[in-house]
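Left out: one protein chain. Kept in place: all the others.
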Amino acid sequence: MSEPLLKIERLGKRFGGFVALDSVDLAVAPGERLGLIGPNGSGKSTLVNCICGTLRNETGEVSFDGAQIDRLTAHDRTRLGLARSFQLPRPFMSMTVAENLHVPLIYTVGARADHHLSAAELDTRCMELLALVALDGKARHNPRDLTQVEMRKLELARAVAAEPKLLIADEAMAGLSHSEVEDIVKLLIRLNERGITVIMIEHIMRAVMAFSQRLAVLVSGKKIADGKPDDVIKDKDVVGAYLGT
Amino acid sequence: MDFTLLMNAVIAGLLLGVFYAAMTAGISISFGMLDVVNIAHPAFIILGSYIAYIVNSNYGVDPIVVSILALPAFYALGAAVYQIFYISFEKRGQDSLRGLAFFFGLLFVTEVFLVLTFGVDYRTVDASYIGLSLRLGGVELPLRLLVPCVVALVMFAALQLFLGRTFIGRAVMAVSQDALALRLMAVDPTRIKRIAFGISIATASLAGAFLIIIQPVIPSVGRDYIGRIFAICVLGGLGSLPGTLIAALLLGVIESITSTFYGPSWAPAVSFGILLLTLAVRPSGLFGR
Partner (left out) sequence: MRTPFFILIEVAIAVALYLLLHFFGNDYLFFAGYTVLQFIVLATAWNILGGYCGYVNFGSAGFFAIGAYTSVFLFTLGQAPEDVFPASILPAMQVIFPLPVPIIIVVAGVMAGLVGLGTGYLTLRLRGVFFAIATLALAVVLQTLVVNWSFVGGSRGAYVIPPNTVPVFGPYIQYLFALMLLLSIVALTSARLIERSNLGVGFATIRDDELAAEACGVPTLKLKLIATVLSGALMGMAGAPFPFYIGYTEPGSVFDLGYAINSIAMPMIGGTTSWAGPLIGAILLGTLQQAATVTISSAANLLLVGILLIAFVIAAPSGIVGLWQKWFGKRAKR
């Protein structure tokens, strides 16, 4: 792989006596669609949190776009182009749907460009993003009024609003219906076609297989497989982890 | 340096420390294990002091006995307060701002109510052991410190046994870590929290009796202890009873030495200074999880 966009080397994280991540190595190429799977409690969310800065990794290194980012705060990492959606959507409840998107536009895009986006610019970009996820009709609503899938889309839209180079979608499809899952997968592919590298963390195998160009598997804090999706799902360690041999 | 003076200061500090630990035990449970920031806890302690005072001055009953008799009432009070807190805030998922404001209001209302009822004269209690001291090899052990100390240690042991050995006790320890797992075991987390909070307020009854034996009491005394209590709680590590005890002993000794050699007016700053320092340097405390 030529210079990876995201490089994780020997990443380790413990909580007291519990080892959540054990020397994980992972590299993501620019423009790639990576799927990350693993049983519950395998450390996927911890990994995302360490990449994005919500948690500090204890050992190992995280590099993004050629620079080491371990010491950076979460908001600095977002400004560098690393965005994530949360497993359980966390919209800002005191604001409308549109205002939710204003936040990354003001504080990430505006901060990067070093000039304040005018109210008109904010509005235009906001409506563009909402149209992308088919939420433009609900711009003035409170997030409380959204359905499950709409909340997930808002969550993704908010991450995309930060104009990221890399987007991590953390279980964005849990609990959705068949067609809703397809909806989100199509959205993520569309975002990827626009140039955003995407890491999809999911349990829904159908979605992962449809989406991923490469698949990595995390079990008990260790990466046990990493390669072409078709090869990985046949790997005996992976099968064992899921079926418990 | 006068060695006897130092020894006496250290001993007094240790005795005080156990007493501080008794004051803090309740918060260790409510804040450390249940994550409920009950800053009104000192108010309940003062309430306990005044109840001990009333019964003691009218019927001559020993204050500690009074506080033990009052345990069920305090438990019920705690359970009721938690229920209100739960319905109004926790269930609604409200930001912690309102919960804090609620308890602050409670602290305040209790104090002012006591002022209106009892005035601002210092109140004390009478008991056979107050005024007497044990002398052990040059060191003086005032009984008014020693007796509450011993009872407090018994209370501590009882709490620790309860938390470690009984089903409900272990459920209390579990509820802060994993309420969902508790539900899966067909245990209602809310009920557990209510029981635990009730127990935490019950400790205030005993702590109140200790307080009024050790020193004269007016309604505002509670606020003097907020700093000590939270300093101990944070220093000891949230949710650890043994940690609370050790931190309390440390604080007691440091405060006592400061008081003896630099004057008592610096005492409040000691605990708060320790609190600020701990928060800045090691927020998880000495034994925190």
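Per-chain numbering from 1; labels A and B assigned in written order.
Keep in mind that, in the parts below, contacts are C-beta pairs under 8 Å (C-beta built on N, C-alpha and C of every residue); 3 or more make two chains touch, one makes a residue touch a chain.
Remember, predicted model here, so these are calculated numbers, not experimental data.
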**Request:** Sort through B:173, B:254 or B:279 and give me the one touching the missing partner chain.
**Result:** B:279
**Item:** Touch with the omitted chain, as defined above, among A:11, A:28 or A:52
**Value:** A:52
**Message:** For subunit A, which positions touch the chain that isn't shown here?
**Reply:** 52-54, 73-76, 78-79, 83-84, 86, 90-96, 99, 102-104, 106-108, 110-111, 116, 140-142, 145, 158-159, 161-162
**Request:** Since one chain isn't shown, list which residues of subunit B touch it in the complete complex.
**Result:** 37, 39, 84, 88, 94-98, 100-102, 104-106, 108-109, 112-113, 115-116, 220, 223, 226-227, 230-231, 234, 265-266, 268-269, 272-273, 275-276, 279-280, 283
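To be clear about the criterion, only the chains that are shown with their structure count from here on.
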**CA centroid of subunit A to CA centroid of subunit B, Å** = 45
